[in-house]
Structure formats: structure tokens, C-alpha cells
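Apart from one protein chain that is not included, each protein chain of the complex appears where it belongs.
Moving on, here comes chain A:
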């Protein structure tokens, strides 16, 4: 089965997954996804900046009902999913969470992974970024 990333501009690499944002050369502000101007200062230029792959869960919730389009459900149909913000130190990133409900808590060490978002009409599996439990982290 062929796979592709939901939007290549979000990723620095696919395997292992690594997200890429941008960093302001003047004030150091890190943003995600990339943008060409700094939302904080008007002085700097923005350069590509790979984000850390592990961090801690900052907040979380569940999406219990199927969102309206332009959301695209996975091939097997909508299933409730968790999402949250992950604190990567220099920036907090919003993401899907691949974490069992019983384990989810603020402060949980997490690591970047990918999950199925949906399938293209030609059957290609489309992957988006997510964070799962970091079994190595937090020790």
C-alpha cells in the first residue's frame, strides 16, 4: 500500500517523523507551520527550524462527534479521537494523540508519530502527525 504525508511542508522528514516550523532570526520566536514573517516582531527573517520530537502533554480533549467537512474521516469511518497541545519547550504544537484514554494526563511524556488521517480516492493512505506515549521519556 502506498502512503503519503497529509502536507509535506509540515515535515522535515517522514521516517522517523520530524516536524518543521520556522524560527525568527531576530527574536527567536518559533512558529508551526512555517510562515514567512514573524508574528512577534517586524525585524527578523524566518528560517526553517526542525522541532523537537518529544515533549510533554500540555492539555488534551476528545473529539466525540464526527466533524463536518472539510474534515475527512479515515477509510474505516469516523471513530472518536483524542487531541491536545504538546509542550516542546520552544513552542506548543496542537496534534492528534495516539494515547489510550486511561494514560492521558497533563504532563505525560510524549513522542512524535504518525496516524492515518484518511485515504485518497486511489487508495493511498494519507498520514498526519500525532503524539504517542514516550516510553523512554520522563525517567
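One rule holds for everything that comes next: a contact is a pair of C-beta atoms (placed from the backbone, for glycine too) under 8 Å apart; a residue touches a chain by one contact, two chains touch by 3 or more; residues count from 1.
Please note the rule applied: contacts and distances are computed from a predicted model.
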Q | Choices "Cytochrome c oxidase subunit 1", "Thiolase family protein", "Peptide/nickel transport system permease protein" or "Helicase XPB/Ssl2 N-terminal domain-containing protein" - which one is the UniProt name of the chain not shown | A | "Thiolase family protein"
Q. So that we can see where the missing chain sits, which residues of chain A does it touch?
A. 6-7, 9-10, 21, 29-33, 39-40, 58-65, 67-72, 81, 83-85, 87, 89-96, 106, 117-118, 128
